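The complex appears here minus one protein chain, its other protein chains still in place.
== subunit A ==
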Amino acid sequence: MSKYTEDDLREELKTKEYEYGFYTDIESETFPIGLNEDIVRAISKKKEEPEWMTAWRLEAFRVWESMEEPDWANVNYTKPDFQAIAYYSAPKSIDPNKTLDDVDPDLLAMYKKLGISVDEQKKMNNIAMDIVVDSVSVATTFKKTLAEKGIIFMPISEAIQEHPELVKKYIGTVVPTKDNFYAALNSAVFSDGSFCYIPKGVKCPMELSTYFRINQAGTGQFERTLVIADEGSYVSYLEGCTAPSRDENQLHAAVVELIALDDAEIKYSTVQNWFPGNAEGKGGVYNFVTKRGLCEKNAKISWTQVETGSAVTWKYPSCVLKGDNSVGEFYSIAVTNNYQQADTGTKMIHLGKNTKSTIISKGISAGKSQNSYRGLVQVSSRAENARNFSQCDSLLMGNECGAHTFPYIEANNKSAMIEHEATTSKIGEDQIFYCNQRGIDTEKAIALIVNGFSKDVLNKLPMEFAVEAQKLLEISLEGSVG
């Protein structure tokens, strides 16, 4: 890969910067729409990033320009016009010194409405929160407790300033800029996200939690998350998303990189509820996410996700099991309703010896939606005694939706043991009547049946999150029975 050097950058700046007089123009909190090198530079400048970061972004931008949007997934949508999106926006009046108590009461009220009471969560659930609103963090809590243990948990923009050596060492090592179209785009324009580092041997005493939402029309959202668990450490990380109704499609292309060094464990749980579009399929978020974790020796990474939102979802949290005896897990519930389309799954790449992976995928389709599971289990030639167990269950509601399973297996070592099980079932009228007869109305009956179906995955979520996820399943299937 040809490196984009600082000299190149300087050259660029000389010719472009003043030509457009761009930097001085940026007064508004939202950038003009469109994407070119100037915008990439402007984002980097806005965030006062060091030069290496700017260079890294520019390189990613060039890679992206040379790439084509993938179309192999089982989804249909009008491709976003990448020149019609604003690539940076910040909520008005942000003071980095603010504490949670200083947060705009309107904003807090909005969280409450969405069922996310920050205060309550903070008090009762022992959760440190790093809230991202339109890409910029507005509140961070529990920093002190974490700091005492040497845990770093902060917006990635701050980490770039305060811990450049860590960011520089690890960013892009699990998801390289050229990995795919959306990852390249994200690398070029990511606005913010979370950074987390757990030092050697430290067990993070609380669930780290980030709530994302998109609240400005027409603003693409490009988070970048980097979690590093140093040797023998442990962390559980929660990510949750909600978004208000919206009339035009919104693009979201996040990148999450997890690094579990020797003997470390990372649990990454996501509850995702972006606006899926209305009943006619209008509006809704396009969610193209690259999530990947790297396991060194004896390390373990578990992805647990509950996906109920987005008009189009394209998402494959993956594990690269590089170290011997490392373990990768993927537990997923994906709900699609109305006209939603989801193509999700996972990749388990077995490189080390005695590596183990487990995949439990539960797809629930209602309305006219399409729900696809796509999974790859790859065993390299030197991965002796690799094991995988995959289970993909689909639950259908009605006759107009679809469930599809695409398991891919590439075993290049004879000692590999790979098991795959798949089932498809339908919510029966008899089940509903049985519940009705016991006084449970149809809506609730479906929630109950769906929760039962999803139990194996819900059980993997931290308690408070599981309750929230259950509520979400109910809400997202509301009105799905005629």
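The criterion applied here is as follows: a residue touches a chain if its C-beta (ideal position, glycine included) is under 8 Å from a C-beta of that chain, and two chains touch if they have at least 3 such contacts; residues count from 1.
We adopt the following convention: contacts and distances are computed from a predicted model.
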item	value
Per UniProt, the name of the complex member that is left out, chosen from "Phosphate ABC transporter ATP-binding protein", "Putative FAD-linked oxidoreductase", "4-cresol dehydrogenase (Hydroxylating)" or "Fe-S cluster assembly ATPase SufC"	"Fe-S cluster assembly ATPase SufC"
Which residue of A:Asn74, A:Thr358, A:Gln391 or A:Asn451 touches the chain not shown here	A:Asn451
Residue, one of A:Ser66, A:Gln83, A:Asn399 or A:Gln437, that touches the chain absent here	A:Gln437
Touching residues (missing chain, whole complex) on subunit A	428-431, 433-442, 444, 448-449, 451-456
